[in-house]
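Missing here is one protein chain; the remaining ones are kept as they sit in the complex.
As written, the chain order gives the labels A and B, with residue 1 at the start of each chain.
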Amino acid sequence: MDSTLGLLVILLGIIMICTLVILRSVNPIYSILNLIVIYGCYAAILLTVEMEFLACIYILVNVGAIAVLFLFIVMMININIVEIQETMRKYNIYMIVGIIGVIGIIGILITNYNIRLKEEVIADFSMFLTTSESNQLTVVPTYLDYYTLFTETTDIRTMGSNVIYGSQSIWFIMACIILLIGMVGVIYITEDLIIEKRHLNERRRQDINSQVLREYKTTIRNYREIQ
Amino acid sequence: MKNILQIVLEGGLKSLIVIIGLLIGVAFATLLERKVMAAMQKRRGPNVVGIVGLLQPLADGLKLVLKETIIPIVADKIIYAIAPILTFTISIVLWSVMAVGVQSVFASINSGVLFILAISSIGVYGIILAGWASNSKYAFLGGLRSAAQMVSYEVALGLIILSIITYAGTINIQEIMENQNKIWFIVPLFPGFLLAFISALAETNRPPFDLPEAEAELVSGYNVEYSSTGFALFFLGEYANIILMSVLLAVFFLGGIVHNKILGAMKGVSMLCSFIWVRATLPRYRYDQLMYLGWKSLLPFALLIYVGVISMVLMIK
Partner (left out) sequence: MMILFESSLNMIKYSVYIVPLILMIILSISIENASKKMNIILKSMKITIIVIGILIMIEESTYVKLNGHLIKTEIIELFEIILLGVTYVIITIFEKGVKEGTKTKITEEGIILMYSSIIGMLISMEAHNLITLFLSLEISSICFYILALNKNSRKVSIEGGLKYYIVGGIASTIILLGIVCIYKSTGSLMYTDIFITLMENGKVDNIAQMGLSLLVLGLIIKLGIAPFHGWLIDTYEGTGMLMTYFLTITQKIVTIIILINLYLMIIAYVTIQGLNQVLLIGIIVTLLVGTIGSLRQQKLIRFIAYSAIVNSALLIMFFVGNNTEELVSYSIYYLVNYIIGLTVLISIIMGLNKNREGNIELLGELKNIWLNNRVVGVCFIVVLLYLAGLPPFTNFISKIILILPYIIEGRLYITMIILFLTVGIMIYYVNIVKILLIDKKQQEERGGVQKLETYQMKSGGTIIIGGMLWIVFSQVYLDEIINIIKIIVAISN
């Protein structure tokens, strides 16, 4: 086992433990904190494949923006912990299924990871092998090898010119449409609430001008004078 | 085995140098702040401990460490302990990619600017967790305020840094410094500099945006319940962030530290002095005004600058 694979196994182990804690923990804040640890581990996995840019973006978006908002909202909501504790007992059975799934995914990742290493990609080409060996080979999956692209230039340049703005530009456009739908959808769902609040605010509006212009002589009068 | 030992020793020594330098820098930054503010307000400032008060920060630090550590009973103890450590660690980690010259840098990675952005965005957690774990209303409100402020001003700062990256054509900090040989970026990007300065003030919770620490309303903000070492760690982290921001502004806009290291340091110190200058002169913002400024003025203006920079780059090439 080489050192990168060992590191990967350790990171995946941390991820698995944190997933269990997320499912088990009663206090949602602990769940979110463990989620942040998982995001960090994902970024570390990206770093082992030498993708600094993606790792930085991953932390910047997921940890720096999304999880903060989650934490923010969960802290402000008053949550009844005892009630959650009771309902959590129902879901003990599903834990087993979840664990099996996580183990399966880790197995796929570990078996898949070896192919990304550069030496083995070279070893796959049959011209380095003797004839008797190459006859035994069936069609081996040829993954698009981003690794060589990344080592030649910086990873940003590769991603920009080959993936996002190049051959895979339609994915980029579709992701943009999904974001747009998210924004429009929030307006669609909360429209009634917004309108209600606007009406409420109109009634409560402060008229600063009239408040400032108010004078002692005009506003306060003697009780008898009014009568 | 020998190889690993060598790597560990080398890394340890390197990081030790950075940390010790940083700690000394922080100590004297506090002294600098007090002295500059005293000069602006026609006072003397600290002048009792040591010659012209040079040993004052050491005395302060010693006092803080020797005090009793108090952990509230209702506090969430693990998170309560983790929060100051997290803040301090992150403020140190940020310095690992900061170049102090063309060759002298702890780790020269390609996406240095992005690394700084990413790690500084984690810095919010120290504050928000400290506020929550103390289980006190003042600390909680201070933490929420501080986190909201930092998140919203990070957007504007990120956009300005993005426009700098676009203008320089690289995200390596050293290359950005080298690109400023002919002209400093403050000349073509002056509005960007102003915006970045304001956002940096808000990011580090400095006056006039020091709402989390509004003494009149919130006693002391997210760190009310902390004493001795915990408080010291928050304090150190905060000032390390301030120094980092001033050095970052110097690197991005004032040419950075290329040949003459004394001159380079002077740039950073001048930015630090302008931070203190703002503190000494300006009154505090109201909270809604702060949010309006962040989202309705700074963000559109930063977007405008970004579009302008893109069109400028396209015209040049």
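The rule is short, and it goes like this: contacts are C-beta pairs under 8 Å (C-beta built on N, C-alpha and C of every residue); 3 or more make two chains touch, one makes a residue touch a chain.
Predicted model, so just to flag it, every value in this text is computed and none were measured.
**Student:** Report, in label order, the displayed chains that the undisplayed chain touches.
**Tutor:** Output: missing chain touches A.
**Student:** Looking at A:M76, A:I93 or A:I189, which residue reaches the missing chain?
**Tutor:** Per the contact definition at the top, the residue touching the missing chain is A:I189.
**Student:** From the listed residues A:I93, A:I173 or A:I220, report the one that touches the chain absent from this view.
**Tutor:** A:I173
**Student:** In the complete complex, which positions of chain A touch the hidden chain?
**Tutor:** Considering the whole complex, chain A reaches the absent chain at 108, 111-112, 138-143, 167-168, 170-171, 173-175, 177-178, 180-182, 184-185, 187-189, 191-192.
The rule is simple: only the chains that are shown with their structure count from here on.
**Student:** Calculate how many whole Å lie between the centre of chain A and the centre of chain B, each centre taken as the average of the chain's C-alpha atoms.
**Tutor:** Computed value for the inter-centroid distance: 26 Å.
**Student:** Which chain A residues qualify as touching chain B in the complex?
**Tutor:** 29, 33, 36, 52-53, 56-57, 59-60, 63-65, 68-69, 71-72, 75-76, 154-156
**Student:** Show which residues of chain B lie in contact with chain A when the two form their complex.
**Tutor:** It comes out as residues 79, 109-111, 114-115, 117-119, 121-122, 124-125, 128-129, 132, 140, 144, 147-148, 151, 154, 171.
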